[in-house]
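Following this message is one structure expressed as structure tokens.
Complex shown without one protein chain; remaining protein chains in place.
The block that comes next holds chain A.
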Amino acid sequence: MSTDINVVIASFIDRLKRRQISGSYQVSLETLQLLKRFVSAARWSSVEDLIAQLRDLGTRLGKAQPTEFTCGNIIRRVLALIRDEVEEEMASSDQVQKVAEPMISSIFSLLQKPAVVSSATLPSSSNEKQADHPKADLRQVIIQGIKELIDEIANIDDGIQQIAVDLIHDREILLTPTPDSKTVLKFLIKARERNNRNFSVLVTEGFPNNTRIAHQFAKTLSEHDVETTVIPDTAVFALMSRVGKVIIGAKTVFTNGGTISSTAGVSSVCECAREFKTPVFAVAGLYKLSPLYPFDIEKFVEVGGSQRVLPTMDNDRVGNHNRLDTVNPVADYVPPENIDIYITNIGGFAPSFIYRVVWDNYKQQDVNLEN
């Protein structure tokens, strides 16, 4: 592989580490651009080889920023795309072979067919035949697939809005604890504009990491003629009885239907909502679905800087009397039972159904990217 692409990858990893690329939307698009370059520059002897290379890349990206799952999701999507393509290729070539075979052995071939596919995804005999012409072809197909993915992600909000807008009733009170989610913002604005419904939104302040963003969010909403109230995080329980729906933005959705929210404090809000039987809607683009299972929640929740919690310079944590400690997680894990419905760009699903959507988009063998 050319050194050029290596430089691109390494600098991408560096930027990921340095958080110069952040936010799942931006990360996903940048990852796709990187993949496009990678695929067009990569050389491979067989499709297996390409897949191995991509898996390797996925591992490296995953290590660079372990709590940013979108990188891995995107790579898995592309891998699934490649595998589908290969399978299709196989199927058609099999068909060609089948045509040549006598009709009588149809029952045999029916029985044999899965064996052929599973024993070797690429039979070496047919591989040689396909060696040159499908390769260029495959490259084109993959790049085309990546472009489609880019389109999908860029238009993800439209899809979500289409579905979600009808879920809001007139004069309903909504609560959102994730003011940093652009999807939530756009969706609320759209709901106001399109349906001309009167509803009001409560925004939690999200101290300490999100306070400024929350205020900005509330301002933007009110500018769009949505009645907005900023409430402190502590008031959630008190106000929950009047809330009609809780809307949260998800950062990552796991196979079990649990989600890592984009801010801390969401989990307690969802817990409150459950107490009051208030429905919780999670909005998430398809690319946020991850085939991983949250076994070790602690590992998935990132811990942020302490200076936000305790203004840095106003403490004298000196010497041995260092008993003061601060912890500032920047995300939250919300278990599936606290979420009522996921609204994705391809439709709304119950948390228990998420696994089906995941396996529609990913391949089982790519869950663990490490070779």
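Heads up, the rule we're going with is that contacts are C-beta pairs under 8 Å (C-beta built on N, C-alpha and C of every residue); 3 or more make two chains touch, one makes a residue touch a chain; residues count from 1.
Keep in mind that, in the parts below, contacts and distances are computed from a predicted model.
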Undepicted complex member, UniProt protein name, chosen from "Exoribonuclease phosphorolytic domain-containing protein", "Exosome non-catalytic core subunit rrp46", "Translation initiation factor eIF2B subunit epsilon" or "Trafficking protein particle complex subunit": "Translation initiation factor eIF2B subunit epsilon"
Contact with the hidden chain (one of A:Ser46, A:Thr229 or A:Asn328): A:Asn328
Contact with the hidden chain (one of A:Gln53, A:Gln162, A:Ser200 or A:Ser306): A:Ser306
Touching residues (missing chain, whole complex) on chain A: 3, 6-11, 14, 17-20, 63, 66, 298-299, 303-307, 311-320, 322, 325-328
